[in-house]
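What you see is the complex with one protein chain gone and the rest in place.
Right, chain A next:
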Amino acid sequence: MKVLVSVKRVIDYNVKVRVKADHSAVDLTNVKMSMNPFCEIAVEEAIRLKEKGVADEVVVISVGSKSCQETLRTALALGADRAIQVETEDGLDSLSVAKLLAGVAKDEAADLIIMGKQSIDSDNNQTGQMVAALLDYPQATFASEVAVENGEAQVTREIDGGLQTLSITLPAVVTTDLRLNEPRFASLPNIMKAKKKPLDVKTPADFGVEVGSNVSIVSVTPPAERSAGIKVGSVSELVDKLKNEAKVV
C-alpha cells in the first residue's frame, strides 16, 4: 500500500504573529518557519503504518516555493521514503493546492492520502475534503484513530459532542486531529540520511492544473485588544459586580 502525505511550511507554532503595518498580510520576514503541527501528525501516522507493515511506501509532497524543500527534508528525516515538491508561489489557495495534490495522488496511484485537518496559518480546514471530492474518494476528517485492513480504513473521528467511527473504502483521504498520535523527533543520523533520499520537483503544468483564485485579500488587521478589567477582593464583591454592574447573573 502506498501512502501519500502532504506537508505545509507555516509560521512556527510558538511565534507570536504580527500583522504588517500596511495591513496587507501577516509579517513573515525573519520569522521561524516549521512544518504545520497537523501535518507532523500526518507524517507520523504514515510512518507508523509503514512500521506495522501496512504501508510499503510513504511519499511526502509539498506545494510551494523552493523553501518548502526544507519541510520535505524534515519529513524524510522522520521516515518518509521520498518527496515531491510542486513548485509554485507560496500561499496558493486551498482549491489550487487540492487540484495539485489530487494530480499527484492519481499519478502515484496512492491508496491512502493523509493530511493535516488544517494549517495553523490560514485555518481553512478544507484542503483534504477538497482533494477527496476532486478524486471522488471517501474521506474521514479529524481522525483520532486509524486502522487499515482489507482495503478499508476504519477511522474514529472527533466530532462535536463526541466520537464517530466510519469505515471507508480505499483509496481514501484521512485528515488528522491532535490526538491521533504524538509525532517523534528526527534523530541526527536520520537527518543526515534524509539528505540523500530522492526529492523530485514538478510544476503545476505536469498535472495540467492552472493555479489561481477568485478570492482576494482586502486587508489583514490585528484583532481588537481586550483590556484587563479589575481585580475584586472577595467572592461577595465578585457576585455583586456580576449582578449589578455586568448584569449577567
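Observations, loosely collected:
Please note the rule applied: contacts are C-beta pairs under 8 Å (C-beta built on N, C-alpha and C of every residue); 3 or more make two chains touch, one makes a residue touch a chain; residues count from 1.
In the analysis below, contacts and distances are computed from a predicted model.
Only one of "Electron transfer flavoprotein subunit alpha", "Copper chaperone PCu(A)C", "Transport permease protein" or "Sugar ABC transporter ATP-binding protein" fits the UniProt record of the hidden chain, and that name is "Electron transfer flavoprotein subunit alpha". Within the complete assembly, A:241 is the residue of A:2, A:48 or A:241 that touches the hidden chain. Taking the complete complex into account, A:123 is the one of A:22, A:89 or A:123 that touches the chain left out.
In the complete complex, the hidden chain is touched by one of A:59, A:132, A:148 or A:194, namely A:132.
Annotation for chain A: contacts to the undisplayed chain at residues 11, 16-17, 19, 26, 93-95, 98, 120-134, 137-142, 154, 157-169, 172, 178-179, 213-223, 226, 228-232, 234-236, 238-239, 241-242, 246, 248-249.
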